[in-house]
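Input: one structure, supplied below.
Missing here: one protein chain of the complex. Every other protein chain is in place.
Order as written gives the chain letters A and B; numbering starts at 1 within each chain.
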Amino acid sequence: MSLQFSARVDHRDVDIAFEVATGETLAVLGPNGSGKSTALAITAGLLIPDRGKIVLDGRVLTDAGPATSRVAVAPHARRTALLGQEPLLFPHLSALENVAFGPRSHGTRRSEARRIAQRWLDEVGVGDLAARRPSQLSGGQAQRVAVARALAADPGLLLLDEPMAALDIAVLPALRHTLRRVLADRTVVLVTHDPLDALLLADRVVVLEAGRVIESGISGEVLKRPRSTFVARLAGLNLLDGTWRGDHVETSRGDRITGMVDGDAPASGTPVVAAFRPSSVSVFREPVHGSPRNSFQVRISELEPHADLLRVRAGDLAADVTLVAAADLELETGQRVTFSVKATEVAIYLL
Amino acid sequence: MRTRILGLLVAALMVAGGASACGRSDSGGGGGSGSKTTLTVFAAASLTSTFQKIGDKFEDEHPGVKVEFSFGGSSDLVSQIQQGAPADVFASADTANMDKLTAANLQAGDPKNFASNTLEIATPPDNPADIASFADLAKPGVKVVVCAPEVPCGAAAVKMESVTGVTLKPVSEEESVTDVLGKVSSGEADAGLVYVTDVAAAGDKVKGVPFPESNKVVNTYPIVALKDSKHSDIAQEFVDTVTGETGQSILAAAGFAKP
Partner (left out) sequence: MSDRTVGLPRWIYVPAVLGAAFVLLPLVAIVAKVDWTHFGSLITSQASRDAFVLSLKTSAISTGLCVVFGVPMALVLARRDFPGLAVIRSLVLLPLVLPPVVGGLALLYTFGRRGLLGSTLDAAGIQIAFTTIAVVLAQTFVALPFMVVSLEGALRTGGQRYEVAAASLGARPTTVFRRITLPLVVPGLISGAVLAFARSLGEFGATITFAGSLQGRTRTLPLEIYLQRETDPDAAVALALVLVVVAVLVIGLAGQGRGTR
């Protein structure tokens, strides 16, 4: 194991433990106040827990508590680069100098550091913006530079704290692709509240709630079959694996799904996932036909009332309908119905 | 942070305001009934304690008259009078400043000399440099502080140098007698040159070292009633009191010599 994390912070009522394998990306999911940022701060050395031990690649970074050997390696000596919601590019340095900052801090000569910096800027697709000041960059560009800067520091562990939360939706798919590429084979802890990020960027997921780990596992499994209320309710996406067939997704069950491809169109035969929100799904008693709609014949397995909505579960799929509509449809468990969702509501991602 | 700094500034203003208020209340005396005549006397700072005593006596002898003083450097006082300050009497620490006043023709009658003062050496109480004569002030390593030649006590010091033929190398030429005494009493300087009366007023904070040549440079204090006074007869009576027996005995007690 590359990162072993266990920590307790009494006054925040946080008690968390997890591990990240070398080259693995772990997504830490959870609602606000669940302890995600605390976990990152402890890993980065910005917060010393009441008890706990952080070990990275066999090196003890933090050892707190009544143990005889207390350790608290300073933040700069941990080789844990931190990237947050805001890029926090140093405003007085150019993009290139920002990225060169890490190598320079490790004693790399100026010219060599610049060369490294340019390579990373190219890698994240903003090589032509090297001379710009941060104030001359858009939000998405700045965050790419920040990614390059974090990677150029050659960290043993990359800590990402909601790196896409503050960005315009329009730039998300492209940045997500970039992250997928550069994060592959790196040891990463990714804090997010977006299950899609967890699915697409992470190998494994831990879900936090009220300062405790309540669920963990392989990303796709946790997200498709969530046991925790958080993943199920706040994020409960309908996720269907499948294979790209040029203009539609063919799911493992044989359903045919059309939707909006996120980013460039994948090659035919590529594994993809189709995602759509339960609120986008309409429920009908009779089969529906019409080209823009995807429809699924399902049997209702569960009915969950949520305030003024009823969540209709049918195996892997879920639909939200108003209580009035539910009454009209006379829905009940075991009933056969049709779930229908517009193609424009379905997002298709490369897996 | 901002509020804290603001608080400090307010406190500073209050300190400054309070200090000036305190300075005021002393000279007032009774503070009062509208029927009283107020006589305003501008006098050199070195006359502060003696003139306050003379003022008390004067008020006792003249019921209905209140004497208010404004003490300061003689040159400041002259410029204030020239700018129209409402003064009835002016007492200067030297003839030069009195000459400035008469040159502007602001006096009523001729100025009268009422006291004189001579220089004395002041040393810290333990006299660390063993100063016993004026010539000792020129010994190497002795830190001497004098008044700057621009102020009366400094002018007197320059004259004393030429009279004695002893050239001083002062470490500082101060703006006032008070500053000279401050440096001496704190032990910063080994000796200072001030007036006899200043040494007397400083009490045991400094030690006076008289020297025989001192009587060769005599500083004379003139006084005059002012032309623009609204109470010219009372102003003249005050001048007479200062030059008369009452004033002279008080001045003598403080170390002033006859003019």
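Some points to look at:
The criterion applied here is as follows: a residue touches a chain if its C-beta (ideal position, glycine included) is under 8 Å from a C-beta of that chain, and two chains touch if they have at least 3 such contacts.
None of the values given here were measured: they were computed from a predicted structure.
When the whole complex is considered, the residue among A:H106, A:R181, A:R285 or A:R336 that touches the unshown chain is A:H106. The chain that is not drawn here is touched, among residues B:G64, B:G109, B:G187 or B:G244, by B:G187. One chain is missing from the display, and on subunit B it is touched by residues 1, 4-5, 8-9, 11-12, 15-16, 19, 73, 75-76, 79, 143, 145, 148, 150-151, 170-175, 179, 182-183, 186-189. Contact between subunit A and the absent chain runs through residues 44, 46, 74-77, 79-82, 84, 86, 88, 90-92, 101-102, 105-106, 149-150, 153, 155, 159.
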